[in-house]
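After the structure tokens below, expect a handful of questions from me.
For this view, one protein chain was removed and the others were kept in their places.
Order of writing sets the labels: A and B. Residues in every chain begin at 1.
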Amino acid sequence: MTDIADIATPAPIAPSGQGARSFRLSTAGYLGLAIILAWAIVALLAPVLALPAPNASDLAALADPRPSANHWLGVDLSGRDILSRTIWGARTVLTVAPIAVAGATVVGAVLGLCAGYYRGVPDSVLSRVSDIILSFPVIILYMIILTKFGASAFNIVAVITVTKAPIIYRLVRAMTLELREREYVAAAQMRGESALYIMLVEILPNARGPIVVDVCLRLGYTTIAIGALGFLGIGLPPPTPDWGGMVRETYGMISIYPHMAIVPCIAISSLVVGFNLLAVGLRRRVQHG
Amino acid sequence: MAEPGPLLACERLTVDYGSEGGRQRAVDDLSFHIGRGEAFGLVGESGCGKSTVALAIMRHLGPNGIVANGAIRFEGTDLLGLGGEALRRVRGARIAMVYQDPLSSLNPVMTIGRQLMEVPLLHRTADRATARRLAVQALADVELPDPEALMSRYPHQLSGGQQQRCVIAMAMIAEPALLVLDEPTTGLDVTVEAAVLDLVDRLRRRRGTAVLFISHNLGAVGRLCDRVGVLYAGRLVEQGALAQVFRNPRHPYTRGLLNCVPSAGANRQGRPLTPIGGSLTEAARLAVGCAFADRCGHVVEGLCTSRPIALASVADEASHVARCVRSESLPTFAWRQASVPQPAARAATETILEARGLSKRYDLDGSSIAALGGIEVELERGRTLAIVGESGSGKSTFARILSGLTGADDGELSFHGQDIARLPIAKRSRDLRQRLQMIFQNPDSTLNPSHTVGYALRRAAGRLCGLRRQEADAEVSRLLKLVQLPTHYAQRMPDQLSGGQRQRISIARALAAAPEVVVADEPVSALDVSVQAAVANLLKDLQERQQLSLVFISHDIALVRYMADYVALFYRGRVVEFGPADAVFAPPYHPYTQMLLAAVPDPDPDSPRPRLALREPSAVQPGGTERGCPFTNRCPYRIEGKCDREKPPIVIPSAGHRIACHLSPENLPHDLVGAFGGAALS
Partner (left out) sequence: MARYAVRQLGYMALTLLVVSCAVFVLNEFAPGDVARKLLGAYATQEQVEHLTQQLGLDRPVLVRYLEYMGDVLRGNFGQSLTFKVPVAQILLERLSNTLLLAAIAFAVIVPLAVLFGVLAGMREGSVEDHSILIAANFLSSLPEFATGVFLVSIFTVWLGWLPGTSPLSTGGNWSIASQLVMPVLVMALYDMGYLIAMIRVSMIGVMRQPFIRTAILKGMKRRDVIVKHALRNALIAPFTAILLQINYLIAGVVVVETVFAYPGFGRLMLQAAMSKDIALVEAGALVAVLIAMTTQLVGDLGYMLLDPRIRIRK
């Protein structure tokens, strides 16, 4: 599993003039956006779609759990409809992942701005801490914290925030360090602007592009992380439908009924592909102004 | 001369660049030729297509560049038809190129020696031992010290001038027939630039190498070339022998260019710089008639705009052609007068800013560097104090201390009696911030790309003057008018403006609070020549009208001569000369001042060209030597045992004029008296 990509990739500083004046993405970007929106819509509409309840066992169907007219994607070992569980699983992921990433982004960005702008002691301390967290194998951290404190949506969000924030911190700090040397920052200082104003109004808007690209990437990796945690059995507690958990439960049957494990794998892969494609599309736009 | 005909003949070359937005014509129907051993200069500002020409010759236009028409014949063969192996044999061996930014043109992880040796290994099928010998010899030919040791150094260990010499060595090592130089001295200090140009001149005369010298710097071209061609909007507008074109320019654009370059011989009272109005538009590129018509002061509707204009010979001057239907009716071109002697000395005003013993050190990698050591200068109300220096002189550090972006370690900087040497900007009172503002160097980063022009100005007005929304808006309009920009520009974003326009906004922003002192740190260095003139004039004008006291920091000594009342010359953190501009420049006395003035390239073919021995600094070393005179190592007049040991005393030849030199006034060299006006010291 993991967020090996959490070792920050070098991000280009956005060229000047990145207003949202023309919103054009490349094909890849649109494709990614389409995938994500499709999942989002499906997840949103889950309660009103005519699906069997995700936790309802249809024991009769266990005779032949393969896809059939009643259950388009078949049922799992407990007779629960896979299509339904997949769709409800999307809800879970699309709730937890964005919240976690939002938390990480806010924490990382704020600390990164401060470290990059003030430099000196706060910078050294924060950077050291971030290095430690980053170098620590994330999965180990997950395991230790989650088994101590138990798995719940809140705990997962908290752990992901803590482990993802350093990446955003590094990114924002690097950009702040570069942007603070720009002359318009000096001009603002000469007007007597406060540090808060300079960080939020002068520097941050110009760091928008790479941050947005990174958020997309984080969403993808967080989705993988949540899936992996579920797969290992330390994710959200059952019976919440969770793609990773679904694979875990059905992996043992793979030689007989592979569809049970394959469907959630395809689901999670497609969502992450969507995030990554969107990131590629956005990155191209950021780089080419 | 075995081969008949020119070495390089560019015939009707037309190059387009294709992009998502369509095709853009970069070079249109260009024809010129270079004979064997001849130096040809191609001159123009940004966007004229001169770099495209160089890249077309080297067949390196990139995927977007398309040669729509024409041929480039080199020794008889059309380069545009070559491919693969044949092209590789020409590149580096028969035609070699020298580029603009030498540091990034060299591989940072490969030693100088290896990079040089690659050329003979590739082209002369030499073995390693021979290649090495040739490389060392090439380094010696470009007058670099200790070539053997240099072979195993890396590019980042050398100074800019040394790096460029290495690139030149690499180009010359295979003894090419043609050397193409694309803005080779942009970004180098003026003394280094002069030395490099002289080197190229010596080399090409010795080896009989032809040179294609591409530059926007008319003076540099004038120093090196035999013939010159002027490009505008991708078209050749004038061509001929250098002396002819510069003495008797027959195209309005050429005249305009020559008129807006400040000359080291002309001071404030001389004729003002005349910028070229307007700017190069895309429509102009596509114009049927003259591309310069929309900016030309001599344009005649219909005559100039209705049909294509061909190059026509100029009367009585063989091989001098100009693309202008009115060229014969243009008035005689007169170079600006040299200095007009100052009328009665302007009444001295009060001194409002005074630096005494200002010092600052930087700690870099464990060693301490003195960026400034004991600076003493004064600024009077309503006058311009120019600070001149090359890289490492400490002038930017001085600007930063003045503006409060950094603090001095020692000494005093008193502004109306208040010592601000160690007063950071955050601690300055609003009143002080109002009175002392700054204009920055780089038009690309002086404005926040995410804010509109109006926001930037409103914010300045609001913060510095405490104006509220309504008043601030009115203020924005007033400021835009002040810098001669239309008021609707307030809605624009910086990337919709040109460099010159951005710099004007930067000036407007600084003036929002009606300051007393404006610190301008290289305000025009990054702009095109014609735009420089416009912005410089604006500053001068504003200064007169608003009674500003201006601290004008620049490395461009000719521009300084044009702008300044008082001049302070910085070298390695010390002031080597200070005084009224005329006293300092006409004639120049301090050996460094002399060297700077002699190094400034002047396009006027009739101006005397003193050629002093110009020695470059041996390595990059910011900050001065602790003992003795900072200029010792490069000074042609130095006294062994004295100049390198004892700090030079301050000599005062006339009121307000200070020179830091061991030589007494009578003994100061007078080589340049007459070259720059003025009379000898008595």
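Basically, a residue touches a chain if its C-beta (ideal position, glycine included) is under 8 Å from a C-beta of that chain, and two chains touch if they have at least 3 such contacts.
Small disclaimer: the values here were computed from a predicted structure and weren't measured.
*Asks:* Indicate each shown chain that the hidden chain touches within the full complex.
*Replies:* For the complete complex, the undisplayed chain touches A, B.
*Asks:* Touching the absent chain in the whole complex: find that residue among A:V138, A:M175, A:L236 or A:L282.
*Replies:* Considering the complete complex, A:V138 is the one touching the chain left out.
*Asks:* Based on the whole complex, identify which of B:L122, B:A140, B:A243 or B:A287 touches the chain you can't see.
*Replies:* For the chain that is not drawn, the touching residue is B:L122.
*Asks:* Which residue among B:L13, B:V43 or B:M58 touches the omitted chain?
*Replies:* In the full complex, the listed residue that touches the missing chain is B:M58.
*Asks:* Contact with the hidden chain only, please: which chain A residues?
*Replies:* With respect to the unshown chain, the touching residues of chain A are 1-2, 4-5, 7, 9-10, 28, 128, 131-132, 135-140, 143-148, 220, 224, 227-228, 231-234, 244, 247, 251, 254-255, 258, 261-262, 265-266, 268-269, 272-273, 275-277, 280.
*Asks:* Taking the full complex into account, what residues of chain B touch the chain not shown?
*Replies:* Residue positions of chain B that touch the missing chain: 58, 60, 63, 88-93, 96-97, 99, 101, 104-110, 118-119, 122-123, 154, 156-157, 167, 170, 365, 619-620.
Assume only the chains that are shown with their structure count from here on.
*Asks:* Please work out the Cα centroid separation of chain A and chain B, and write it as a whole number of Å.
*Replies:* Comparing mean C-alpha positions, chain B is 50 Å from chain A.
*Asks:* Show me the residue ranges of chain B that touch chain A in the complex, using the header's touch definition.
*Replies:* 403-405, 425-426, 428, 430, 433, 437-438, 440-442, 444-451, 456, 459-460, 463-464, 493-496, 506, 509
*Asks:* Across the complex, what residues on chain A touch chain B?
*Replies:* 15-19, 182-184, 186-187, 189-193, 202, 205-206, 208
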